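Below: one structure in structure tokens.
With one protein chain withheld, the remaining protein chains of the complex are depicted in position.
First chain written, first letter: the chains are A and B, and each begins at residue 1.
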Amino acid sequence: MDNIKRGQHKASFLNGILKENPLLIQVLGLCPALAVTKSLETAFGMGLLFTFVLVSSNVIVSLLRKLIPEEIRTPCYIVVIATFVTIVKMFAEAFLPELYSSLGVFLSLLVVNCIVLGRAEAFAGQNGVFDSFLDGVGNGIGYTWAISLMGIIREVFGLGTLTIGKVFNFFGEPIKLPILKFVEVTFDAATETYERTVHYDFSISIFQNPAGAFIVLGLMLAIMAAITNHKKAVEKAKEKEAKLAAAAAKAAEQAKLAGGAN
Amino acid sequence: MNKYFKVSLTLATIASGAALLIGLMNLATVGAIKTNKENKIKSGISKLYPNVKDYVAHDFHTFDEEGYDANYSLPEYPHLKTAYVVNIEGGTSPGYVYSTTGKNAYGQVDLLLSIKEGKIEKMFVVTNTESYGPTLEENYIDLYNYGLLEHGLEDVQCGATYGAKTVKEQCDDALAHWNANFGKEAE
Partner (left out) sequence: MEMIISYILAIVSYMLIDNVVLSRFYGICSFIGVGNKVKSAFSMGLAVTFVIMMATLVCYPLYFFVLVPAGIPFLDTLVYILVIASLVQIVGLFIKKNSPTLYKTLGIYLPLITTNCAVLGVVQTNSDASLDFLTSLANGLGTSIGFLVVIVLFACMRERMNGYNIPKAMKGVPIALITAALMALAFMGFGGMVG
């Protein structure tokens, strides 16, 4: 009994991370994934706030699931989600102002995010508090890593640099890593002028545009689908092989029996 | 009847609980949000004038009430938000900083502009939600601050043409207002 329970906890935590990843496998929550992934940091920040909203709404919905009458289930869920979104919005405006201004209206749009509402309807409305909590954390992590990966791809290819510390600016000046683009500005004290040298620049600005967002997400989903298809094909082949082997063994046994009879 | 009562009671309870929670959160964060905005302006002004002592803000919405400039009217300078007269440590004449805002189809750019001798001296980006924002900052605003824009503000080769246009409109407004008001005083 205890083992079964532990297995269930583990499943509700791990499912969201890879096997049923909300973005890459279930293809939900596309709007923020396309809109806020211009840079790694905004994507990661969005992921964190999203995780918080998902976990708290999951927990509250799961706590209230027996008190809410069936007819007004969805409106109640929406109210709960909207509350946490507003709280997160205020928190971000107060303590992460850079993140708040770069996320803009998409923070409010978490209210109608398919994942949050979907998890409330499909999971938290039917399961216990602890499982719902784990489910929220797992799905949050799964979504966060997926959009962070998108953010890295779009920032590195689109701008050529990877900036760290601009949005989460608690540690002084931001660091700009030159990956595909290296521009140096030097100050000449004698003439009091600046000089700008472009060492190399391989950035492709289309990745920063909306079109780039669609392309990157499309390719990521295709790669994920290819991997899933491949896994399925391998499993099928294995099954077939096992069947063949069993059949062969059976045939051999029969032959042996027949031989023994002779 | 009983059912409707139960439904509406639940909904009302949840909604009022939500409103209460949000209200409490608002109380907790409203101070921080206000100081954030002030700090942003403060750090921007100290970037523009490293030796800043203090500054006086002239908000354009209250300009007339303060009696600062009776002839001033907002529609003439649609991009201006606030003018700051900055006292500089050890300096004789004050510095001038304008807080401006501009919009185009790709987003919004808010700036702080410092003016010296009838020219935009430096720009500081307060918020930039433009789609081509990073390009605009790197190829236009930063270059202007370094003094590397060949044709001054007229440059349209930066890759963010409309953003540059928005910035130029803000600069033009700030310069026009400076010439009409503070420039005369300086003479």
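Remarks
As a convention for this text, contacts are C-beta pairs under 8 Å (C-beta built on N, C-alpha and C of every residue); 3 or more make two chains touch, one makes a residue touch a chain.
Since the structure is predicted, the reported quantities are computational estimates derived from the model, not experimental observations.
Remark: the omitted chain is touched by one listed residue; of A:223, A:237 or A:255 this is A:223.
Residue-wise, the contact with the chain that is not shown comes from A:27, picked out of A:11, A:27 or A:152. Residue-wise, the contact with the chain that is not shown comes from A:111, picked out of A:17, A:40, A:111 or A:153.
Where chain B meets the missing chain, the touching residues are 15, 18-19, 22-23, 26, 105-106, 131, 161-162.
Mapped onto chain A, the footprint of the missing chain covers residues 27-28, 30-31, 34-35, 74-75, 78-79, 82-83, 85-86, 89-90, 104-105, 108-109, 111-112, 114, 117, 206, 209-215, 217-219, 221-223, 225-226, 229.
Definition applied: only the chains that are shown with their structure count from here on.
Distance between chain centres (mean CA atoms), chain A to chain B: 34 Å. For chain A in complex with chain B, the residues that touch the partner chain are 64, 67-69, 71-72, 75-76, 79-80, 82-83, 86-87, 90-91, 93-95, 97, 101-102, 104, 159, 183, 185, 193-194, 196, 205, 208-210. On the side of chain B, the complex with chain A involves touching residues 3, 6-7, 10-11, 14-15, 18, 21-22, 25-26, 28-29, 32-33, 36-37, 40, 127, 129, 131-132, 134-135, 138, 142-143, 146-148, 159.
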